[in-house]
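Complex shown without one protein chain; remaining protein chains in place.
For subunit A:
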Amino acid sequence: MIGLLSYAVFFTTVASILAIAVLGLNLQWGNTGLFNGGVVAFFGAGAYGTLILGSAAQPDQFGGFNLFYPAALIGGMVVAGLLAWVVGILTLRLRHDYLAIATFGIAVTFENIMRNAEWLSGGAKGIRGFEQPLRDAFGGGLAYNAAFLAFVVAALIAVYQFLQHLVSSPFGRLLRAIREDEGAARSLGKAPSRVRLTAFITGSVIMGLSGGLYATFYAFVSPQDVLPTLTFQIWAMLIVGGAGNNRGAVLGAFLIWGAWTASGWSLSRFAPIEAQLYTGSIQYILIGSVIVGMLLWRPQGLFPERLVVSQSGKPGATKKQGV
């Protein structure tokens, strides 16, 4: 029973952390139409940033600033935001598949730098020496994990509320207009480049928060955590859940993470021994199939984007229709 409970806590924590990243991607792709193919770079910037700022000093290792945890987490988000700012300015002119290719390349570059810049990131062995905040207060174990889950869920709710308010505001309307037809938005007096950059940075900061929480949860990050697979998983979550719909983004994260772990478990349990060697590869094939299947048969996702519609009657009583 305790085992099941701990597993449920573990599962929900990871799914909630990933849901935050999916929400960040939803702001970029679902609302603004920015094809970020390098989600993992911003997730990783947050993860490495948080640990470098928050961990204790290690020999021959940059960092060890041992910052107060909230400052380290926010610092990780700032690192992700700075990366997005630089990437955004460099790729501002790119659209669609070109932006996807450029950002994908940036994510691979990021992974390679983390793998090789040992002084900065600990190289292949990653960053250690991070103490989870308030670990002693909860005595570790299940109590600690449950408390951390509460913190993660609070962060998820905060991000969700922030984005709901944002996309139902005039700023959200502007993002959708740019997504639909940038030229027409321009002809109506809008300056899309600045807005695209703002949305790109904001989404990436949210991905950075997700990465920071992820690294805190494992008290460790290595290049294995920033492989392109994670980008695809996060995309699958958004596509399945429904791009343009924040509720769909969160649901997609839980569904895909559930399917991912369930498939791993089933394969290890029921598949013939020879096949178990390829569990990881089979999982990739499965997730790829899910993306392709969704795009073929239900491209709008399980929770399609909803129109922001007016409410007749009182002016100003804007119905906060979820998007």
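Remarks
Assume a contact is a pair of C-beta atoms (placed from the backbone, for glycine too) under 8 Å apart; a residue touches a chain by one contact, two chains touch by 3 or more; residues count from 1.
Criterion: contacts and distances are computed from a predicted model.
A chain of the complex is left out here; the name its UniProt entry carries, from "Amino acid/amide ABC transporter ATP-binding protein 1, HAAT family", "Carrier domain-containing protein", "Sarcosine oxidase subunit delta" or "FtsX-like permease family protein", is "Amino acid/amide ABC transporter ATP-binding protein 1, HAAT family".
For the chain missing from the display, the contacting residue among A:Ala72, A:Ala155 or A:Ala177 is A:Ala177, taking the whole complex into account. Screening A:Leu53, A:Ala185, A:Ala253 or A:Val290 for touch with the missing chain picks out A:Ala185. Listed residues A:Val153, A:Leu166 or A:Ala259: the one in touch with the omitted chain is A:Leu166. Residues of subunit A that touch the chain left out of the display are 165-166, 169-171, 173-174, 176-177, 179-181, 183-191, 195, 198, 202, 244, 305, 307-310, 315-316, 318.
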